[in-house]
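A protein chain is absent from this complex, but the other protein chains hold their places.
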Amino acid sequence: MLGYIIRRILAVIPVMTIVAIFVFLLLRLSPGDPAAIIAGDMATPERLERIRESLGLTEPLHIQFVTWVGLLLQGDLGTSLISNTPVTTMIGQRLWPTINIAVLTIILSVLIAVPMGVIAAWRHRTWVDSAVMSFSVLGFSIPVFVIGYIFIKIFSIELRWLPVQGYAPPSQGLWPFLQRAILPCLTLATIYVALIARMTRASMLEVLGEDYVRTARAKGVKEKVVLFRHALRNAAVPIMTIIGTGFALLISGVVVTESVFNIPGIGRLTVDAILARDYPVIQGMILLTSFIYVFVNLIIDLSYTFIDPRIRY
Amino acid sequence: MAAAPQPMSAMQTVLGIFSLPRNLRVGIGPMIAAGVLFAIVLVTACAYLIVPHDPLAMNALQRLKGPSAEHWIGTDAYGRDLFSRVLVGGQVSLLIGIGAAIISVFIGLLIGLVAGFFRWADAIIMRIMDSLMAIPAILLAIALVALNGPSIWSVIFAITIPEIPRVVRLVRAVVLSAREEPYVEAAIAVGSSMPKILWGHLMPNTLAPLIVQGTYICASAILTEAILSFLGAGVSTEIPTWGNIMAEGRNYFQLMPSLIFWPGLMLSLCILSINLLGDTARDMLDPRLKKREV
Partner (left out) sequence: MLFKKRSFDDAPAILEIRDLSVGLASNGLEVLDKVSIRIRKGETVCLVGESGSGKSVTSLAIMGLLPKGALEVTNGSIELQGKNLIGLSPQGIRAMRARSISMIFQEPMTALNPVMRVGDQIAEVLNTHTKISSREARQRVLDIMEQVQLPNVERIYRSYPHQLSGGQRQRIMIAMALVLEPQLLIADEPTTALDVTTQKQILSLIAKLQEDHGTAVLFITHDMGVVAEIADTVYVMKEGQVVENAPVERLLREPKEEYTRRLLRAVPSLVPRPPRPMDATKDALSVSGLDKLYHGTGIFTRTPSVHAAQDVNFVIPRGRTLGIVGESGSGKSTVARCIMRLIDPTAGEIRIADTEIAGLSRGELRPHRKHIQIVFQDPFRSLNPRWTVGKSLTEGPINYGMPHKEALAHAAELLELVGLPKDALGRYPHQFSGGQRQRIAIARAVAMRPDVLVADEAVSALDVSVQAQVLQLLDELQQKLGIAILFITHDLRVAAQICDDVVVMQRGRVVEHDTAANVLSQPRDDYTRSLIEAAPGRAWDFANFRELEAV
């Protein structure tokens, strides 16, 4: 058990190393002078020189890499080309709104999606199943910002139930926070719910055809028990997996949603950095989100051992 | 006020398709999807023959106007005809979707076959693919476009790279399970060479799931294009795409929701149809599902 955990944790190292190499090479191997790309067309020679300096582009490639990784390991993601503040500081200032929204979204999504999927599988080939599947296909088919604008139009502009945009931290009271967070969360949740509900349904359909489900029915246990005690737990591993891999979707959703709803989180930070071509910030965000993704999936991997006693290598 | 109910009613129309009687639903849903998709592809492909206006022609006097006989669904902030722009914009969006699907499936197939069959390559390839998957697709694409410039090919490339690992994993999984099949061992026993087994026995197993995966990638690529444009990291704003039209519309959202609504509707209908067709193909091609139905 302990061995398994240690091995899983160690397996993160090569993945993160390769991610770091990707991110490093991304800038260096792109065609043309990276400094010129970043600076844009109107750059003065002084500004170009300053960008080369601050990115360390003057040194040979391998030395650049060693320096860069060295700084990285000390938690130094570089300095913004625009504001001259360290990237870590910028991220630190913007992290909490995003975390709050993301956590709320995940909880909301799982609570909605899993029962939806279970019922769809149970009522396979009925209107309930079709409704769940239609919703899920729709969720995949509408761009997340369009969903956001539709929500704003309906709930904020027409019905005037909720503020149009903005963010209030939970420290200013739960109600103002929820008032502003609920639409971004619902927007983000749409695709996540679609994804999880779909996987829950597929996984449950698979499991409901298994022999042990037949055994459970042959014992005379109630359908509810068959579904939730016998089937769902066996169906859980793929569902957990999709929650983990879907986390990547959530991250890109965050980037979009935060700019639709004007939330001062790391998603907005990224968009601003793109528009300003603030490469160190983009780079830092890619590293950070990849790390979060890998970490979340590590936790999910480890949780398999609690769900399924057969997984213990 | 005027436009708000429209998105909902559009969704209800789409939902209506699914509440048809049970025996019809299986046949009619995909058929409507195919019809819608065909219509969209046809209209966008022939867009320049149909459009009433030059989609690029600006007119300072006609800025942000509502529907009229001249401009059927209104004009944008530069006075360009929205209808013409939406039709022409589909060309680039569809090109990106189809291009990304074909390229990622093809490259993913080659890498996946190698990973699935040669143990020595597997570990290295899969570590690289795991790492690529760890980078959120949008951020990777943003960075790639930011560095390679806002051309169409650069966007296709940026969307393709994050999709490849998913194809590789799929192909590899299929190959790994197929290579345990006795007929593959029998082929080894009758002296077939590795490339021959790979191509003749293993590769055909991947085709059905790849077709399905290809449709999903096509749909998600069109979606990603829109998001990239929306974030200001897509195709150059001079070229109309569904994403670019919506991205320009966001500043006038309160004033003119139709700038987002119409391209959004076209795009969603298109993706919805592709996804539905993908699901249908999967249900038809997945032997396990078929077995359960018997």
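Should a chain be cited, it is by its letter among A and B, assigned in written order, with residues numbered from 1 in that chain.
Criterion: a contact is a pair of C-beta atoms (placed from the backbone, for glycine too) under 8 Å apart; a residue touches a chain by one contact, two chains touch by 3 or more.
Predicted model only: the values in this text are computed from it and were never measured.
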Hey, which of B:56, B:77 or B:187 is the one touching the hidden chain? B:187
Touching the absent chain: which residues on chain B qualify? 181-183, 185-193, 196, 200-201, 204, 293-294
Touching residues on chain A - with respect to the absent chain: 2-4, 6-7, 125, 210-212, 214-223, 225, 229-230, 233-234, 307-310, 313
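Keep this in mind: only the chains that are shown with their structure count from here on.
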Measuring centre to centre with CA averages, how many angstrom lie between chain A and chain B? 20
Write out the stretch or stretches of chain A touching chain B in their complex. 14-16, 18-19, 22-23, 26-27, 30-31, 34, 37, 125-127, 130-131, 133-134, 137-138, 140-146, 149-150, 152-154, 157-158, 205-206, 209, 245, 248, 251-252, 255-256, 259-260, 270-271, 274-275, 277, 279, 282-283, 285-286, 289-290, 293-294, 297
Sites on chain B touched by chain A in the complex: 1, 3-4, 7-8, 11, 14-15, 17-19, 22, 25, 127-128, 130-140, 142-144, 146-149, 219-220, 223, 226-227, 230-233, 246, 250, 253-254, 257, 260, 264, 267-268, 271-272, 275-276, 279, 288, 292
